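One chain of protein is taken out of this complex; the other chains stay put.
Chain nomenclature is as follows: A, B and C, assigned in order of appearance, with residue numbering initiated at 1 for each chain independently.
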Amino acid sequence: MIKVGIVGATGYGGRELLRLLGGHPEIQLVAAASTSVAGKPLAQELPAFQKIFDLDFETFDADELAKRCDVVFVGVPGKASMTPVAALRTAGARVIDIGPDFRLKNTDDFNRYYGAKHTATVLLEESVYGLVPWYRDKLADAQLAAVPGCYPISALLPLRPLIEAPLGNTPVIIDSISGISGAGKTPSEGFHYPEMNENMKAYKLGVHQHTPEIEQELLHKLQVQFTPHIAPLTRGILTTITLRPEKLFDPAPYYDCYTDEPFVRVLGADRLPEIRYVRASNFCDFGWYVDERTGNLLIISAIDNLMGGTAGMAVQCMNIMFGLDETTGLRWGGMAP
Amino acid sequence: MIKVGIVGATGYGGRELLRLLGGHPEIQLVAAASTSVAGKPLAQELPAFQKIFDLDFETFDADELAKRCDVVFVGVPGKASMTPVAALRTAGARVIDIGPDFRLKNTDDFNRYYGAKHTATVLLEESVYGLVPWYRDKLADAQLAAVPGCYPISALLPLRPLIEAPLGNTPVIIDSISGISGAGKTPSEGFHYPEMNENMKAYKLGVHQHTPEIEQELLHKLQVQFTPHIAPLTRGILTTITLRPEKLFDPAPYYDCYTDEPFVRVLGADRLPEIRYVRASNFCDFGWYVDERTGNLLIISAIDNLMGGTAGMAVQCMNIMFGLDETTGLRWGGMAP
Amino acid sequence: MIKVGIVGATGYGGRELLRLLGGHPEIQLVAAASTSVAGKPLAQELPAFQKIFDLDFETFDADELAKRCDVVFVGVPGKASMTPVAALRTAGARVIDIGPDFRLKNTDDFNRYYGAKHTATVLLEESVYGLVPWYRDKLADAQLAAVPGCYPISALLPLRPLIEAPLGNTPVIIDSISGISGAGKTPSEGFHYPEMNENMKAYKLGVHQHTPEIEQELLHKLQVQFTPHIAPLTRGILTTITLRPEKLFDPAPYYDCYTDEPFVRVLGADRLPEIRYVRASNFCDFGWYVDERTGNLLIISAIDNLMGGTAGMAVQCMNIMFGLDETTGLRWGGMAP
Partner (left out) sequence: MIKVGIVGATGYGGRELLRLLGGHPEIQLVAAASTSVAGKPLAQELPAFQKIFDLDFETFDADELAKRCDVVFVGVPGKASMTPVAALRTAGARVIDIGPDFRLKNTDDFNRYYGAKHTATVLLEESVYGLVPWYRDKLADAQLAAVPGCYPISALLPLRPLIEAPLGNTPVIIDSISGISGAGKTPSEGFHYPEMNENMKAYKLGVHQHTPEIEQELLHKLQVQFTPHIAPLTRGILTTITLRPEKLFDPAPYYDCYTDEPFVRVLGADRLPEIRYVRASNFCDFGWYVDERTGNLLIISAIDNLMGGTAGMAVQCMNIMFGLDETTGLRWGGMAP
């Protein structure tokens, strides 16, 4: 049994991690740290886990966690994981960070898009970007894995194989629609139920922090126009990618690389994904349409932002880091309905 | 009092028309025709209108309707209005058609996108495209108004003023997200509540019938890549337009034309609309973002597809056709929440 | 034109009032007071009303409002209207309060259920309970109308006519399910979209403040077991009433009183209401089932909590107080869909 600790379990990414860890047959949750609720029983703070987890939240103590845990997941908000991750690494723990702090290699981009100075740049070199299909080998030995952002996962899985294709110079248009869990657990006017139910909106046009992350993982070969939207559902990201290639091409051969990927499902031409088929699963589904009339290539992808887009990918990283079957605890079809 | 008839009142567009007509102070509903439920009380078939309307559905009879009505709204499905509209016009009735049959001037486009031969082409010349801000003068005397499609309204109100701007040749990317009422009243697996709740999908990539309608009303100066999506809400269309101008420009001056439009609200740069502010209203709200980094211009618009996108625009057409204050019966702010 | 002022327009009841007032043909909104946003344009604070209302929020000033307004609506939270209503009455204004402070005649009940001492008890005598069908005559001359609570409206319209029936002594079971707008506009963990979407819960068992209001308006002839529930929708209250009469009886004759009520729709035996048919309307629909097997009488009622359950009833009160046709500005069928 792998001994697992978690830091920041009360956020949405953290709760989804707990849900997956509760059902994972090869791990044992030995510690859950949370500054705000230290000392309280986990199952009192998170009633969904009554009769699943029987431990108390504890104060964050990097040495203590490093001693008791084989791996520590960190699920604190953006900009807040630099410090605890650095402490955990210093104490010798293997860390899987589901936040954004160790994804961007370029600290200028981090500073610009997150509006904060990076305080643990020394760890950026060892940090492995946890997009499993593209970093599987590096993850096996990783001491620090940075789980990708939810939007980037939905965009990169279909786009990364295409960077060798004749895509031209027009920026890629990425219009994503996210469920509201992506906005996190903090109540606000905009996500108060009666305001957001039956509502839709776009936000952070041109300045969303996932833009440089996507461009980095496309190896800076494509510029990205990323426009995120919010629709009234809890889970799911639907991403519509519009490419303007120099010359239309069939993308199918580029996706042969995914044939044996356990959680990437390439639907093919003229077949489109839906959130219902990936909900509460670790899958990314995508299909495409080649528009002869306009000369554009359209790709649509779907993930569950909390599972396939965060916690499931994190558990898959863990499985690889500890030599387990990659799919352990993750073999769930979409929850439809 | 204007005497109003309605043909095909049981669809979603028709029901919204009835809702608006019930509250309209200057009209009287004198006839409602429906083949499927002829003879039954309207308020039995549509319980929402008990104690509002006290008349029975009748069999469609063009001469009868022309005799009793000053204007007849037609709200039957696409391809099904050609015949009744032609009969009504022959009988001398003024007609407002909320369906698509009389929007496209190019019958080849109609045939291709609707998969049917147009059988009343002679009426296409007199048909006035009912996009009020752009056809107000023609509507005053119109005998036949073709209310625009919901997606086109959301795209054309922001795009039409820009056709004189330096937009270049790259196709305009229009990614729209619609509520499910846009799919109509007929039950199907895909729109069964447990399948569509918490779901999202794209559909009809490259072939949606609103594509030629948008291009026609942009005077064929722009090619359009229109990708419609469905999200789990009942009403609303959020449209995201990505333009790649030859050279970035400030769109604000182009929108001076809307200053006095009663139902177009130009929010300005860096201000974005939300469905909640237009729900159950006749408004179209839009704002934009000029992306210096990528060179793109982004515009986001929002409408209520059933009211501002269909029935409200239809009533506005009627108000103009009969010399009423354009806003009569339509002065409703957004229903938020 | 009746000159209308509003105090506390930013809450959900207040916004719905604004929506109805914007479309009301016989009134003019001349003042909107709000402590928190005084000085700001109403349409900036409430973007749904851009191009509908062109006035600024002002600081509350009772004399000023009394001078400029024929009637002032007060839409502040419970316990917060005692002071401004008293000031407005002293200044001579006619007042329609959509909050709870002037509904309960028994101040002990107020103190117990609201946890606050009533500071304007002298007004309780003149206050008229604004349940139109039962207080129409008194409302005509009312200087202060207290609009009923939303749950009470849904329960009292079906129950009040039955108080002369042989109902016995077993407490009436009232299980109501409300949309979330009933919880008000203040964001909280429990009504954060991802927490409340796909969620349901009961709350305030045995202690909800609408219990004494219902019992008062049943003239204390029936004890009430009121259990409110929350379901994931924005608007609507569905109320299920289970009565255990001494002897089963047909309730139909008791409802003859509603034949000419413009906004009460008695569906009859074995016909049940749905929220969709009353949404965004002023109607209360109800039907019933006489269960011979158990000896119980079941009644189901439906309202839109914000319109028929609050703001619509308030406007109906105003129409009566000013001698207008009662239905002015309120003749809207249910918004379905």
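One rule holds for everything that comes next: a residue touches a chain if its C-beta (ideal position, glycine included) is under 8 Å from a C-beta of that chain, and two chains touch if they have at least 3 such contacts.
Being a predicted model, the structure only gives us computed values, none of them experimental.
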- Note on the structure: The listed residue (C:Gly78, C:Gly130, C:Gly149 or C:Pro273) that touches the chain absent from the view is C:Pro273
- Query: Of the residues B:Phe191, B:Tyr254 or B:Phe322, which one touches the chain left out of the display?
  - Reply: B:Phe191
- Of the residues in chain B, which ones touch the absent chain? 12, 179-181, 183, 185-189, 191-198, 232-234
- Message: Applying the definition given at the start, please give the residues of chain C touching the unseen chain.
- Response: 170-171, 173, 175, 177, 179, 194-203, 205-206, 223, 225, 227, 229, 231-236, 238, 240, 242, 244, 270, 272-276, 279, 289, 291, 293-296, 298, 300, 302, 336-337
- Query: Mind pulling the chain A residues that touch the left-out chain?
  - Reply: 12, 15, 18-19, 22-23, 25, 46-53, 181, 198, 234-235, 262-263, 265, 274, 276-278, 280-281, 283, 285, 306, 331-337
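By our rule, only the chains that are shown with their structure count from here on.
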- Fit chain A to chain C (C-alpha, same chain sequence): the rotation, rounded to steps of 5 degrees, is 180
- Using mean C-alpha positions as chain centres, tell me how far chain A is from chain B in Å, no decimals. 39
- Message: I'd like the Å distance between the centres of chain A and chain C, where a centre is the mean of that chain's Cα atoms.
- Response: 45
- Item | chain B and chain C, separation of their C-alpha mean positions in angstrom | 35
- Message: Give the residues of chain A touching no fewer than two other chains, as numbers and ranges.
- Response: 179, 194-198, 232-234
